[in-house]
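All protein chains but one are shown at their positions in the complex.
Take a look at chain A:
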Amino acid sequence: MNRRDILRRTAAAGLLATPAAGLLAGCATGGGGDDGGGDSYRGTKSEQNPLGVAEDAPLEVVIFNGGFGEEYAQAHQAMYTDRYPKAKINHSATQEISKTLQPRFVDGTPPDVVNNSGAGQIDFNGLVSQNALADLGELLDAPSLDVPGRTVRETLLPGAVEVGSYDGKFLVMNYTYTVYGIWHSTKLFADRGWAYAKTWDDHIALCKQIKAAGIAPWTYAGIHPRYMSWPVISTAIKFGGPQVATAIDNLEPNAWRSDAMRMAADAWHQIVKDRYILEGSPGLDHKQSQTAWCQGKAAFISCGSWLESEQADVTPAGFDMTVQPTPSLGASDKLPFEAIRGTAGEPFMVPAKAKNVAGGLEYFRVMLSRQGAQDFTRKVASLTVVAGATDGVELPFGLGTVVKALDASGTNGFNWVYNNYYRKLERNLVDAACGEFFSGRIGPAEFLDQCQKGADSIAQDSSITKYKRAD
């Protein structure tokens, strides 16, 4: 054996090793089988125990260890063990939900509660179409833990159930309530004497003023440009009414090319044309763009209400971030200026093959109790889907403005769910189109064409299960 042989052979080994990384994904499909249900834990239902929890059954909870951390979950688990002292809770937290749990789903031994969130989130379309999730309907009709005379359903904010429902079945409990809007610093605006504009024309005039003052009016997460799809779609919905969103969610032909979407895209193109976006934004990720915004390099940014806690360590004192709805296009808008996108987020689920399904549902009942929700809001500065749970809780400035915006929006609030139904459509296809549009490489018509092409490719893909959103 000489040097050449050795090198050649190692080269051959390397050759075999590379694609193996991907092929490893192919672990056993043969295993598992239908052994769920057989040895699952069930207790007797009673008034005290409406879900029939076996009080000594262990409960395994897997938490996404992201912006909210895991401490809040341990508090909920303590509340659970207060009720069922004999139950042993197995808590774990990870950032890689899909990679950690995929083999266990295949094997038929998933945990009882999964917080399916973050970049490693498992695509819900795949989970739902494989019947991997337990129906949570029973939870909604169970009495609330600490609001007397109300069922859990009656304690939730509007829209909370719809977001987690697939073809009428409530499968995913989204715990937080997130508001999506346009953010600015109250301090910066007060110092300069600017006021947030309620109409698009005024917004453009304000952008001109801001730019003249030497500050970029806008910045955005160029690496994740889908953040900018939110204000565009919101503008369109406010102009054309909620059916604009329903059409997009239901993958209707030309939904992205509706008049309302055209009007909105044309309007937003103005900030690109007039160079109202911070130089270099297309190369920034969400964290970098938000930090530039916190440093006062840009006046506006589009984000959800997690922004304040995500930026907590870099926000200067007295910055006082405020969320506002997107400006109205004109007097003919179907929804008033105050209408804002609010939706339940941070998904939790109970796998269908979990050993302790009843315990999982009961754990959700604990989370959705007023005490559990208040504790969460206090710990992580985020709203929950439990109505009125912020009463008596002191909120940080930004979250206070979120509550105010929600109150003002009231029944005019709107939402879309295509991102839950078809993760790829928002994460890949609309995302790429937004990147082209907001960096000025394509115009509004091509932008909508590219989004429509993405939606059509999902609609035509027979391997993707389709869901219909009720009006």
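Keep in mind that, in the parts below, a contact is a pair of C-beta atoms (placed from the backbone, for glycine too) under 8 Å apart; a residue touches a chain by one contact, two chains touch by 3 or more; residues count from 1.
Here is the rule we go by: contacts and distances are computed from a predicted model.
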Among "Heme exporter protein C", "Protein-export membrane protein SecF", "RNA polymerase sigma factor (Sigma-70 family)" or "ABC transporter permease", the UniProt name of the subunit that does not appear here: "ABC transporter permease"
Candidate in contact with the missing chain, chosen from A:T94, A:S129 or A:T186: A:S129
Sole contact to the chain not displayed, among A:P111, A:P217, A:P282 or A:P444: A:P282
Given A:T81, A:S98, A:T151 or A:Q371, the one touching the chain that is not displayed: A:S98
Contact footprint on chain A, counting only the chain that is left out: 3-4, 7-8, 11-12, 14-16, 18-33, 98-99, 102, 105-106, 108, 120, 122-123, 125-127, 129-132, 222-223, 225, 279-284, 288, 292, 423-424, 427-428, 431-433, 435-436, 439, 441, 463-464
